[in-house]
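Yeah, one chain of the complex is gone here, protein chain that is, but the others are all in their spots.
As written, the chains take the letters A, B and C, and residue 1 is the first residue of each chain.
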Amino acid sequence: MKRILLTTTFLLLLMGVASAQADSAAPSPPAPPTGVKAVDKPNDHGHAVNISWDMSPDDGKGANSVVTYDVFRWIPAYMDSVAQIRAGLSGIRDTINILDRANRKWSVLEEHLTGDSAKLANDSVVAAQRIPQLRADLKRFRQVLASAVERLPEAHKTYPENGSWRRVGTVPAGQGKYSNVGSKEYEEPDYLPDFSDFYYRVDAVGVVSTTRSSSEVSAPVHSSGQWFNTGRTTVLVFVLAFGFLTVLFVRKARAGHDLYVRPLAGIDAVDDAIGRATEMGRPILYLLGAGTAADIATIASFTILARVSKKVAEYQTTLIVPCYDPIVMSIAQDIVKTGYSDAGRPDAYKEDMVFFITQSQFAYVAAVNGIMIRDLPATNLYMGKFYAESLIFAETGALAGSIQIAGTDEVAQLPFFVVACDYTLIGEELFAASAYLGREPLLLGTLKAQDYAKAAVLLLAIVGLLAVNVGHEANVEWLMKFKELFKVID
Amino acid sequence: MRRQLPFILVFAFGLFMIFQYFVPHESSERAYEFLLDWTTIIGIFALAVGIWSLVSVTIEKIKLRKPAWQYSFFTLAGLFLMILFGFTAKVDGHWGFHFYTSEGLQNPMFRSFFDYILTPIQATMFSMLAFFIASAAYRAFRARNVLATLLLIAALIMMMRFNPFLGPVGPLFEKTANWLLNVPSLAANRAIIIGIGLGMVATALKVILGIERGYMGK
Amino acid sequence: MTEALVVTGTNLGVVISLALIAGGVIWLLVRSLKGKEVERRVIFGFVLIAVSAPILFPITFHEQISPVVKAVFDKIESLPAGSTVAISFDFDPAMAPEVQPMANAFTRHCFAKGHKVVFLSIWATGQSLLTSTLDTVVRREFPEKRERIDWVNLGYKAGNQGVLNVIVSDLRKMYPTDVNAVPLDSIPMLAEVKAFRDLSLILAVGGGFPGPKEWVLYVGDPGNVPIAAGAAAVTAPQLYPYYPRQLIGILGGIKSAAEYESAMVDKYPQFDSVDKPGLRMMGPQTLAHMVIMMFIIIGNIVFFRSKRMRSQL
Partner (left out) sequence: MKRSTYIVMAVMALLFAVSWYFKAATYHGNVMSPLVAGFMITLAAFLTLAIISFVYQDNPFYKFAEHLFVGISAAFWMCQSFWSTIVGNLIPRISTGLSKYFGQPYRDEPWNFVYWLPVILGILLLLRLSSKIGWVSRWALAFIVGTTAGLSFIRYLRSDFMEQISSTMVPLLAAGNSGESLLSNITLSATGPFVAMLTNWVIFLGVICGIVYFFFSKEHTGLFGRASRVGIWILMITFGAAFGYTVMGRITLLVGRLTFLYKDWLGLIS
């Protein structure tokens, strides 16, 4: 059925093409594109060339209009030999895989089989004896390929001898640029060697693919990798500015300048909550969230845990830290251990204070729910990354009568914590919390840096807004482009 | 040295990751790919530490007869049974221990445990949110002060969309709800995200520069 | 109040569960006036009943049709009988529970008005969902409608917005035949339709890329064809900027589907007996939302009463 369909489609297409040809008896080809330029693709790891051209004067006009532009590159014949070596290489690799798999399967079963299947099994086991030989071949081929690839730039120098033009890409009419991007791995078929003379040509193609005209050949171009991505200069400026601000304020703080910070209710509540737990003789539950050590929110949570564990040790209260991620658990164990020894009570630290449960989201929730209901912690601290479990924790905690303080940077979960917890650190407040808790001037200094950065944001937003609006009204091009400074080009 | 080396490592790798972003060259790209692979591999070793922690804490619980200790046997049983299934399979009519191929993951019992134990419990835990969202709404949406009232009114407007008895004012709620989702939410989320971005950048910088050392026990 | 609630079938279960909820709420209201808190298990119980009852017994609510949805309904109504309309199935099974009810309702509406329908899909995954609509709606409910005379299935074509770009000016270039390899020139209902710009209306059902937005940009605007969208709830807000100039109307999420089904039943009572997934899925939602809202109100009454009682003491 499918085949019939395909054939019919194909025939119909042919008919269409034929009738189109009949209609416009031998159309003349469109005028060729001009000014073909090839340059190394900027800000990349090499192995790519950008080609641009002035469109054919016939583009978008009348009967002999351009339908597509075909981009051609001159490819030395030597490139084909390299491709053959490459094909041989992948052939050997496939053979090894097939033989290996068959051997594994049949060698187990060989003795249970009879007749034809036994023969088949035996054959494949025998064939598998070739594997070591094949592996040696593979290694040899790799060496040959590596040395062949090294000679590619040389082969490109022979232009226009010993080579041919080959189409590398097609773009629809109305466009004047194309990127010829190749792979950086020389074992891939689309590998494009760096530092080789590439010549490009662009054809304007009419409705019928045979009506075409070629442009002049571009000047030779090399592709190569760059050491700095100019598209990311603005980011670098921000990195340096922010780094400078931080260092500046930390130095100031060191010099003993007094820094004001506004009170945060959630932070003040932490101290009270630890005291409350001590009075009630119940433990404190600290959750680091479902994030991994790769999340900055988790790292921020570590710094809070460091302060909390020290205080907990001083107050001689129990701490429970069930973990979702094993690396997070390892780090948290170190933190709590140090917190206890800093408080002068290393003997009070127990290995089962910080423990791993599972990496499955809801299994973790189920277990933590159990802890909340059975151990009845006086205070629950939720700091870090939380997902759908946020509301389950907060409601179960409320059921158990615990005081709850949450902090997360997960915007979607903030509403649930705000609604169901007693105190919530919203977004940035989570990252500021450790500085608040520690009251170390050094860390408070970084808060000041953050504030200056925010002031800069406000200023930039207002300036940018003015620029965009004035630019829009007065139609000034560069003002309207102001906001593009903040767009990062990849 | 013993105390300093970790911070030197943090500084070196942190700085490298920042600067590799600006270097598109092949060598920087390769180093970046390696580093990402490494972290996942180390993560698996950590998982072994994690499983060890789970097992030892569970056994401790049984030994010390802590609350609900009897149930800890089910944790151990589930753990070892599932690991057993994960490494055994029936290949071509023969059951066997398959440590050397991942056929274990195709073991019908491994799959059934996933389909009939893990999946239903997971989905049910998730669906408990329907109950909790109701109890949280009852408990917290009270007009105590301005902020709580705003929270309450916005939530009510959103939920009114599902009230079939509103008659002609129904579309008004619909419109207001859409506006709330598209306009003030956009502004608030943007402000929160800019703050979070800054907080993260500052925290990362503090960690790399060694200003914040709390995460490694000082 | 009675008008909005349509109890299909005088089911005892419906009466009991509704009475249970209504009675319970009144009891709680009375208690709340005395400043008594509601225990959380009571809330849980109400949620359970509110969600369970509409699943077990068919309780549906009449949905007030909103203007964005009504615009689509009115457009199909106002076209002269025999107009050619296209319905595009641009979604996957994950999105289907939300948007397939819309596609089905559109199909019924078009056939009820006597329009001719062109079915197609620009999502590979849309093809099988299109087939299921053809089997469950077209062939079963409208056996008198003949394929290729009253409706045609063009099937799926790869190429995303590229397909749209072509069919707006030349349908046969992209679709030389329908899905059964019958050349378009031998299909009577398409004799007048050379391109999609010749259509009276296009109903783009989907929510991802390519979706209604691409239909607007590549077909609606250049070809000057009216387009209406059916989209998943999460993507619908992104379509609002196109309404009403470039999109004549938008159905967003299961609620809109339910509204459309309600409007259909009002106009064509014969569709009362067919499955209405939109309305069916709205039952638990409506009841649960009502219950939660009631509890918020009760909570506030308790709060203010107990505050007053305390100040009186």
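Please note the rule applied: a residue touches a chain if its C-beta (ideal position, glycine included) is under 8 Å from a C-beta of that chain, and two chains touch if they have at least 3 such contacts.
Since we're looking at a predicted model, the values are computed, not measured.
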{"item": "Contact set of the excluded chain (shown chains only)", "value": "A, B, C"}
{"item": "Which of A:Val171, A:Val217, A:Met280 or A:Val468 contacts the chain that the document leaves out", "value": "A:Val468"}
{"item": "Touching residues on chain C - with respect to the absent chain", "value": "41, 44, 47, 51-52, 55-56, 233, 240-241, 243-245, 281, 284-285, 288-289, 292"}
{"item": "Those residues of chain A which, in the complete complex, touch the missing chain", "value": "93, 96-97, 100-101, 104, 135, 138-139, 142, 234-235, 238-239, 242, 259-262, 293-296, 299, 327, 330-331, 333-334, 357-360, 362-363, 366-367, 369-370, 373-374, 412, 414-416, 418-419, 426-429, 432, 444, 447-448, 450-451, 454, 457-458, 460-462, 464-465, 467-469, 472-473, 482-488"}
{"item": "Touching residues (missing chain, whole complex) on chain B", "value": "2, 5-7, 9-18, 21, 30, 34-35, 37-52, 54, 68, 71-72, 74-83, 86-87, 100-102, 104-105, 108, 110, 112-121, 123-133, 137, 146-148, 150-159, 162, 175, 177, 180-198, 200-201, 203-205, 207-208, 215-216"}
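The rule is simple: only the chains that are shown with their structure count from here on.
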{"item": "Maximum centroid distance from chain B, chain identifier (CA atoms)", "value": "C"}
{"item": "Inter-chain centre distance, chain B versus chain C - centres from mean C-alpha coordinates, in Å", "value": "34"}
{"item": "Whole-Å gap separating chain A and chain C, where each centre is the average of the chain's CA atoms", "value": "36"}
{"item": "Separation of mean Cα positions, chain B and chain A [Å, integer]", "value": "18"}
{"item": "Sites on chain A at which at least two other chains make contact", "value": "none"}
{"item": "Residue numbers of chain C (touch at least two other chains)", "value": "40"}
{"item": "Of all residues in chain C, those that touch chain B in their complex", "value": "1, 4-5, 38, 40, 43-44, 46-48, 51, 61-64, 66-67, 237, 240, 255, 282, 285-286, 288-293, 295-296, 298-300, 303-304"}
{"item": "Chain B residues touching chain C - in the complex, by the definition given at the top", "value": "130-131, 133-135, 137-139, 141-144, 152, 155-156, 159-167, 170-171, 174, 178, 181-182"}
{"item": "Interface residues, chain B side, partner chain A - complex", "value": "18, 21-27, 29, 39, 42-43, 46-51, 53-54, 56-57, 60, 67-68, 91-92, 94, 96, 101, 118, 121-122, 125-126, 128-129, 132-133, 135-137, 139-141, 151, 189, 192-196, 198-207, 209, 211-212, 214-218"}
